[in-house]
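Quick one: structure below, then a few questions.
Only one protein chain is missing; all other protein chains are in place.
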Amino acid sequence: MSELMFGAICFVVLALCLIIRLIKGPTAADRAISADCIDILADMALILYALYTGRGIFLDIALVTAILGFIGTVIIARYLEGRL
Amino acid sequence: MRIAIDILILISLFFAVAGTVGLLRMPDIFTRMQSSTNIGTLGVLGVIIGGTMYAIWQYSDYTMAVKIIILGLFYMITTPISGHALTKAAYRHGYRPKEDFVVDSYGEDLEDDD
Partner (left out) sequence: MKKTKFAAFLSTAIVCYLFWLVLTGQIISIFRGGASASVLIAGGAVSVLVALFSARFFIHDKAFFMFNPVRLFIMLFYLFFIFAWELIKANWDVARRALRPGKLKINPGIVKVPTGLKSEYALSMLANSITLTPGTITMDIADQDDKTYCYIHWIDVTAENGEPAGDAIKGTLEKWIRRIWE
């Protein structure tokens, strides 16, 4: 079912569009939130690719990326608030 | 079945496009955060539900389906936490939008505390 692959490519293209905001973003919080969104979109592409190939190992990778992205965002927030 | 999964993935893609466009167009950090929640909720849920249906229907692989559901639950729990932390941190750090807020009770109450 090749629609899964098209969906994954669309998600990757959206993530590449968000890199504009990552480079341009005037403040640090902008960069943090766009990095978080890139993480989520890359995870969606990983899920669709895992379903396309039928290999469950990509889902484990997606889980690890999700956890790391969440921890990174929260740590950047703590740092900006001045409590790290 | 196949058409239903396609429609779910298309819904997810539509909201992801809306969130991305919002993230690129919105004028300041707080409204950008609102658009990013758009990606984190319905942009995720369509792929999660569609992917679970596909894993059960095509592969009959329940481990994969359970893993996808756990990934979705994880997103539903962590997206509000990171959004809330980042918004509060940006406000406390001193970022303000170019045009002022319509009302800003938080700033008034913070000044009273200091």
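Going by the order they are written in, the chains are A and B; count residues from 1 in each one.
Operating definition for what follows: a contact is a pair of C-beta atoms (placed from the backbone, for glycine too) under 8 Å apart; a residue touches a chain by one contact, two chains touch by 3 or more.
Here the structure is a predicted model, which means the values were calculated and not measured.
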Displayed chains contacted by the hidden chain, counting the whole assembly: B
Candidates B:15, B:54 or B:95 - the one touching the absent chain: B:15
Absent chain, residues of chain B that touch it: 14-15, 18-19, 21-22, 25-28, 30-31, 33-35, 37-38, 41-42, 62-63, 66, 70, 76-77, 79-81, 83-84, 87-88, 91, 97, 101-107, 109
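What we mean here is this: only the chains that are shown with their structure count from here on.
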Geometric centre distance via CA averages, chain B-chain A, whole Å: 11
Sites on chain B touched by chain A in the complex: 2, 5-6, 9, 12-13, 16-17, 19-20, 23-24, 29, 32-33, 36, 39-40, 43-44, 47-48, 51, 54-55, 58-59, 61, 63-64, 67-68, 70-71, 74-75, 78, 81-82, 85-86, 88-90, 92-93, 95
Complex contact set, residues of chain A against chain B: 1, 3-4, 7, 10-11, 14, 17-18, 20-21, 27, 29-30, 32-34, 36-37, 40-41, 43-44, 47-48, 50-51, 54, 56, 59-60, 62-63, 66-67, 70, 73-74, 76-82
